[in-house]
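Missing here: one protein chain of the complex. Every other protein chain is in place.
By letter and in written order, the chains are A, B and C; residue numbering begins at 1 in each of them.
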Amino acid sequence: MLKIEELYVSYGPVEAIHGISIEVKEKEIVSILGSNGAGKSTILKTISGILKPKKGVITLNNKVINDLDPSQIVKMGVTHIPEGRHIFPNLTIKENLILGGYFLKENEVKKQMDYVTTIFPILKERLNSKAGSLSGGEQQMLVIGRGLMSKPKLLLLDEPSLGLSPKLVSTIFETLKTLNQNESLPILLVEQNAKKALQISDRSYILVNGKIVLSGKSEDLIEKEEVKKLYLGR
Amino acid sequence: MILLNLLIRGLITGAIYSLTSMGIVLILSTTLVMNFAQGDMGMLLAYFAFFMLARQIPYPVVFVIVILIGILLGFLFEKYLMSRARKTSHLGMVMITLALTMIFEGFVGYTFSTMPLLFPKAISGDPLQIFGVIIDKHDLFTFIVSIIIVIVLFIILYKTKIGIAARSLAEDEFGARILGIPINSIYLFIWMAAFAIAGVSGILVAGRQTLEPHFMVVIQLKGFMAAVLGGMNSIIGSVLGGFLLGMIENLVSFYIPQIKDSFSLILIVLVLLFLPQGIFGKREVRRA
Amino acid sequence: MIFLLKIENLTVEFGNLIAVNNFNMEVKEGEIHALIGPNGAGKTTVFNAIYNFVNYKGNIFFLDYNLKKISTYNLVNIGLSRTYQNLSLFPTLNVIENIQLGLYRKLKSNFIKDIFGFDVFKSKGVTEKIQEVLTLLNLTQYIYYYPSFLPYGTQKLVELGRAIISNPKLLLLDEPAAGLNTEEKIYFREILRKLRDKGITLLIVEHDMELIMDISDYITVMSFGNKISEGKPLEIANDKNVIEAYLGEA
Partner (left out) sequence: MKKFIPYILLILVLFLPLILRETPSIIGYLNLVMIYGISAQGLNLLLGIGGQISLGHAAFMAIGGYTSAIFVVHYNFPFIIALIISIVVSAIFGLIVGFPSLRLKGFYLAIATMALGNVVGDVLRRMSITGGDQGFRNIPTFDLFGFELESYSSKFYLILFFFLLTYFISRNFIKSKSGKSLIAMRDSEVGALSVGVNISNAKLLAFILASVFAGLSGVLYAHDISYLHPSNFALPLSINLLAITIIGGLGTLWGPILASLFWIFLPLIIGSKLELLSSVIFGIVVILVVLFLPRGLSEIIFRIERNLKKVNGI
């Protein structure tokens, strides 16, 4: 459903992405792996319309979305869950969720909020407290929950494991897997936690310095020596 | 009895301050811009109102028209100036609001002369006497209007989607953008609302004193102070801050008249230094 | 003096998040010591504690100084210097001025000299010192450029130059290789070796495992605010805890 062809992106004068092609098919979880500064987040920001590509084409269900605003892209069903939380700490959890479903109708907001709070029950208990009072892991759940409010057809997920304990990471990844299987929700995942990402994804791309150096089925990649080397230097 | 009189008078003065400080805080808490033009926008709109009233247009109609002009000016201001300045620098944005004060004061001085003009009150007639306290009808009206505006603003900001989105902008603009929130329209809405409030405060303040190009400068300064007292980040805090400032000023100028001019100014510096979140402001929740 | 830097029971909390948890670590004089761990493990927070940018429990000793009692701006005087993950260059000063400022505390001046245009950065010995650093980092051709017009890797070199010109005893580097291309990384590796040979002790936070395994003498691994392992590179590479933390097997 999402297709990226020969994408080049610059951050100011510096080119960060040098001609990559990525595809996400229906019902798939695809991960982009790579170290800090490899350009993973840049790709997601370009898909969601925050950054504009210098060259290349991004299509969603065969429609070119290169020049659309973030709000138009969200309306088309693409939700980007950014790295580093980006919650609104002084707004309540409820208000955070309402903003996630900005384009929904009043009654749909309620329904969707019920749905999200069944996935993350911890949010239900504290709907009226400020988001900033949540712990790191709870905040990550809020960010994902907020992203799900818009009834996405494609989820772009940036480093959901960042700064979380292994146990919480497992919980979150299980949730993602369930979402993918039960709702057939395709997910494009950007991760540093290579093993976890390889475990839950169908296919993966490995990004080094803005270029894809390896790609293929995750189950094949996980066995490769090169992958181990990239992550442990041996 | 004197004390009660002073306090009631303080509340009325406070209502004037809070009208301006609400506008300032509305802008500040959503766009992080210190709006120095809030007062003078009110001054400009009061002049428009004066000339409409002079043409025998009824007060209520003028009141509504002024609000509409405020909305229109807010729209133009955001659309053609602020949205561009946002791309340059924060200081640039503040500077533009300062430039507006020069433009408005110069324009009014040139077009309408700097002579003080007598501006009609919303409600004229003999003052009311309630429990022995003498209250001017216009002042009472001002008080009620400022309460109504704060309630309306509160409902918009806390109960509507557009208001919640407006509050999210100051927290994390990137976060709002990535959720697809149409931030440009939200900015438009905020400035339209702020300048509409400016119009209301302009007319009401002008009714208590005379109309001249600088009549809002002091009020604007007091508005800033009320905002500081209220904590800069909450609309309700800014209104309470306005009332408190009004009462303190009335008490001080009665009991210790020697220091009445500088007292509130010093108070503000002290509050800024030692109570940065103001008296009513809630502490910001910091992200871990 | 065996240990140059000694961190004792360091705990840093942000609200209800414990960023660093009862962390201990020692850096020996003359070594390249790497501090590694997944994102959010608390490595930069350790640096920020050393620099008094965050409140912490526990103690940090450098030489005979308890760093809690030393203002950040005095650290350079006792021989500490650092670079930042997101660079902290002065964008409106050119490369040579940026590097000159590294000598800020070494050069004495007074107001009268200042306003009569006496340039302490051009006094005897200083020019040579600056030239030496510029040559070492191969920056001579860029001295009149403003940082933002230079490639990211070159900007990192400028920041490094600013940090080393004060002859620090201990240099803290926060992700020196992040955002560099392969060529620049190789160059950086050479420079880090040269610095060690000049007698500067290095404490490096870094993600690039290849670089770390290659140059470091000793490695401390953090995960989730805790120290999970430490040792020589070879030991670390085969440590089960580390492999789990890195490949994310919970």
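Assume a contact is a pair of C-beta atoms (placed from the backbone, for glycine too) under 8 Å apart; a residue touches a chain by one contact, two chains touch by 3 or more.
Since the structure is predicted, the reported quantities are computational estimates derived from the model, not experimental observations.
Remark: the absent chain touches shown chains B, C in the intact complex. Only one residue in the set C:Asn9, C:Asn24, C:Asn59 or C:Ser109 touches the chain that does not appear here, and it is C:Ser109. Set against the missing chain, the residues C:Leu93, C:Ile143, C:Ile191 or C:Ile228 yield one that touches it, C:Leu93.
By the touch rule set out above, chain C reaches the unshown chain at residues 51, 53, 71-77, 81-82, 84, 88-93, 97, 100-102, 104-105, 107, 109, 111, 113-121, 162-163, 166. Within the complete assembly, residues 28, 34, 36, 81, 84-85, 88-92, 94-96, 98-103, 105-107, 109-110, 114, 217, 221, 224-225, 228, 232, 258, 261-262, 265-266, 268-269, 272-273, 276 of chain B touch the chain that is not shown.
Simple rule for what comes next: only the chains that are shown with their structure count from here on.
Seen from the C-alpha centroid of chain A, the farthest chain centroid is that of B. One simple way to say how far apart two chains are is to compare their mean CA positions; for chain A and chain B this gives 42 Å. The distance from the centre of chain B to the centre of chain C, each centre being the mean of the chain's C-alpha atoms, comes to 49 Å.
Looking at chain C, residues 15-17 sit in touch with two or more other chains. Residue positions of chain B touching 2 or more other chains: 286, 288.
Residues 48, 50, 70-75, 80, 82, 85-91, 95, 98-100, 102-103, 130-133, 136, 146, 150 of chain A touch chain B in their complex. For chain B in complex with chain A, the residues that touch the partner chain are 161, 164-165, 167-168, 171-172, 174-182, 233, 284-288.
Residues 13-14, 35-37, 132-133, 135-136, 159, 161-167, 169-170, 192-197, 209, 228-229, 231-234 of chain A are the ones touching chain C in the complex.
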